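Worksheet: one structure, shown below.
Shown here: the complex without one of its protein chains, the others still in place.
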Amino acid sequence: MPVIDLDGVRALGRELSNWGRWGEDDERGTLNLITPEVVTAAAATVRRGVSFALSVPADENGPHDMKTSGRFNPIHTMTRYRGDSPRGDAWDFASSEDMLIIGTHSSTHFDALAHLWYDDLLYNGRHHDTAVTAWGAVHGSIQNLVNGVVSRGVLVDVPRHLGTTHLAPGTQVGPADLDAVLGAAGVTPRPGDVLLLRTGTYPRQRRGLDVAPGASPGLTWECARWIRDHGIAAVCADNLAVEALRANGDGPMIPFHMLAIRDMGLLLGEMFDFEDLAEDCAADGVYECMFVASPLNIPGGVGSPVNPIAVK
Amino acid sequence: MPVIDLDGVRALGRELSNWGRWGEDDERGTLNLITPEVVTAAAATVRRGVSFALSVPADENGPHDMKTSGRFNPIHTMTRYRGDSPRGDAWDFASSEDMLIIGTHSSTHFDALAHLWYDDLLYNGRHHDTAVTAWGAVHGSIQNLVNGVVSRGVLVDVPRHLGTTHLAPGTQVGPADLDAVLGAAGVTPRPGDVLLLRTGTYPRQRRGLDVAPGASPGLTWECARWIRDHGIAAVCADNLAVEALRANGDGPMIPFHMLAIRDMGLLLGEMFDFEDLAEDCAADGVYECMFVASPLNIPGGVGSPVNPIAVK
Amino acid sequence: MPVIDLDGVRALGRELSNWGRWGEDDERGTLNLITPEVVTAAAATVRRGVSFALSVPADENGPHDMKTSGRFNPIHTMTRYRGDSPRGDAWDFASSEDMLIIGTHSSTHFDALAHLWYDDLLYNGRHHDTAVTAWGAVHGSIQNLVNGVVSRGVLVDVPRHLGTTHLAPGTQVGPADLDAVLGAAGVTPRPGDVLLLRTGTYPRQRRGLDVAPGASPGLTWECARWIRDHGIAAVCADNLAVEALRANGDGPMIPFHMLAIRDMGLLLGEMFDFEDLAEDCAADGVYECMFVASPLNIPGGVGSPVNPIAVK
Partner (left out) sequence: MPVIDLDGVRALGRELSNWGRWGEDDERGTLNLITPEVVTAAAATVRRGVSFALSVPADENGPHDMKTSGRFNPIHTMTRYRGDSPRGDAWDFASSEDMLIIGTHSSTHFDALAHLWYDDLLYNGRHHDTAVTAWGAVHGSIQNLVNGVVSRGVLVDVPRHLGTTHLAPGTQVGPADLDAVLGAAGVTPRPGDVLLLRTGTYPRQRRGLDVAPGASPGLTWECARWIRDHGIAAVCADNLAVEALRANGDGPMIPFHMLAIRDMGLLLGEMFDFEDLAEDCAADGVYECMFVASPLNIPGGVGSPVNPIAVK
């Protein structure tokens, strides 16, 4: 893809902007595209009654390290187990307890619109000083998704389309690729769709299958316009950051994020796992599903771990 | 309800037992009742395309206190906000981060089957020494729900049926009450249904509406048989523990839990919020919905925070 | 005490300021008063070879609540116990593990100089934008105390001097009180001394002894000058915030903190427990000790839990 500089991002951002489109107080962005009709149509895609988890385990086997990424992998600890009873009493039953210490962006997750911005302004023109405080996001928090994301999910299985197991490091997926893969799958994108972008990388790395080091493959910034034009409500990918990393030369590091989250108000999901779903889609030739995901109900949260499911 | 003693629980447990029913290695219990046909029928209940969150916020306003319950309320903290950029570099964008420290049973949650047992044995006869270790549940973990719970949800709005806003402390909901409320709602229970028991208590306490102290109202242990007979797959309630607390005299404290989780392998959800859903059901007279909930993907977890949704 | 307004704090702060006194790059403030001679003299106060813990337990029985104070009490959980061995292997030994989740100011602790400021500037003129970032304190962190605080500790047992067990809510301790109590104890303050202010309140509240609700008693802002004049290196108190709370009318809430930490660079310790030490001092009539406290070695930390000890 061509390199885009910061001014280019700004100009394209203005062009693709959804600010004000759903009211000056809107905090939901492209979720507004998921109308009741879209929800009903999504439910109608359920034909066989089978569901697939789209998350990786929220465990210590993540890519994070406080030393390098400033994030840590989820920590799960048991605090009571075996036959231990609750404190200080005799009980007829025994029970177990555990806890989770988790950065909201450290495993399969959604980015709240308050997660990323530039030029001091968040989606819909909120200033970061008043929108994202020490006490949580005042605007654009993850609670805007609290009723769940229920829409048609459309699997874009790029490596399978190319006849390979996974995309090589650095592979860039552009608008033409989206058209080609969807076309071959017999899917016509509709407003409100959730794009499920399979690169085959992160979930396979977790399984120890793909070891080639390198930059995560993903979308180019040019896909922002394609997504805007097709009325896509969310993009969820099985890589670290949806977009292709180390792909924009000396320009901004993640231009797609800047355009998508801040200008378009687009919901992004990252570190998904489409391996089982993709096998099923390849087997039955049906690349659409009912996608359902609901983030935890975290007041002021700027992201949430989530275990989305696809139902076919 | 009559008091049941430990031997009574044991005897009734043997009678209602689902051990071996779905194979000696089964770890999913009554989730097996949610067949593909049940899933498809659940999707078919979606008519208007509206969804409702069924969780309370995962925040500090919970009922827990390490001093009294040995649990703590969820802790959510921002770790980066306003215009701060990631560490040590110049960036074109700004972003925010946060984290969550959460006991898996401290907010709206599901109990894994490994969460509770008696006489040293868990559901399907697993011994606690090998099933629930310091490293997590080896059997009956929350990962058995990882593909999500998608089924027909049936709202049992007891207080509205009784013409009140919420049940008084100590109110016991028995099998005849379930029949009466469902009958009035025009709902015939079906195998695989998820029972959504509204008492009107905990969510209203959080809102500061109901202040009468006292024992949480809920199901009697006698409902276990009703649930077994009707093939209910899960019971989710808007109180602390599904069942009526302090209701069994000198007998076991939570006999319904003992029967449900350990003997029947029944999925229980607690601390739900049905306030919005209940308003809607009362308005349109439709008490069924597509219930979708997927716990976090926690290896060995004995519970999970969850934000279930109802779609109508 | 007379009420002081913000301009009054500013003026007095300039007068008492230690900015530049130990160099323009100094981050240690009054710790500079603890010279090698002071350390040696402190060690020479050890006569009987007995030591006293000056901390309260770092446990759930603290005063904090996220709902009201935005802080939580320390959370300690076992993660392995009884005869469980490390994961996945046979071992000849068994071991236990635990973890601590702790706000650095939520139990007995020191405030780093980066913990509090006003007018955008911290001690020694550092601007908060560059001194206290999302990645920790760049200047004035707790690591400036990493070699420990070893000095003469001087117990100021105000309630015992007044013939009572503890100070009533709202009691203000002023410069004349300090002179009177120390004089009666036969102690002449020396440069580098650590003042150990006993009010008898918080540790007794933890023990369930004092239940009178009300504002924490403590120092008046006028003590700042006394402390400056006597070359005191640190003030540690057994209340929540060293100074008297709700004592300054419509003026700044904690003027002593503003003067002490920001202008004077004074080390403050809070939530200490002097009950055992005070008994001993009353018994042998010796109110000085070797005070030793070393915070955890936390890069960028703005405070640290600590268990200081007094050796006599």
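When the chains are written out, they are named A, B and C in that same order, and each has its own residue count from 1.
By our rule, a contact is a pair of C-beta atoms (placed from the backbone, for glycine too) under 8 Å apart; a residue touches a chain by one contact, two chains touch by 3 or more.
Treat the numbers as computed from the prediction; the structure is a model and nothing was measured.
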Check the options C:153, C:269 or C:301 and report the residue that touches the missing chain.
C:301
Touching the hidden chain, out of C:40, C:165 or C:188, is C:40
Out of C:28, C:105 or C:230, which is the one that touches the chain we can't see?
C:105
Where the unshown chain meets chain B, residue by residue
70, 77-79, 82, 84, 99, 101, 135
Need a quick check: the contact residues on chain A for the chain that isn't drawn.
59-61, 65-67, 72-73, 75, 79-81, 84, 87-88, 101, 133-135
Those residues of chain C which, in the complete complex, touch the missing chain
6, 9, 35-40, 43-44, 46-53, 55-59, 70-71, 76, 78-79, 81-83, 86-87, 91-105, 107-108, 114-118, 120, 128-129, 132-137, 143, 146-148, 150, 252-254, 257-258, 262, 290, 292-303, 305-309, 311
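The rule we apply is simple: only the chains that are shown with their structure count from here on.
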At what distance in angstrom does the C-alpha mean of chain C lie from that of chain B?
45
Using mean C-alpha positions as chain centres, tell me how far chain A is from chain B in Å, no decimals.
27
Multi-chain contact sites of chain C, meaning residues that touch two or more partners:
79, 84, 101, 135
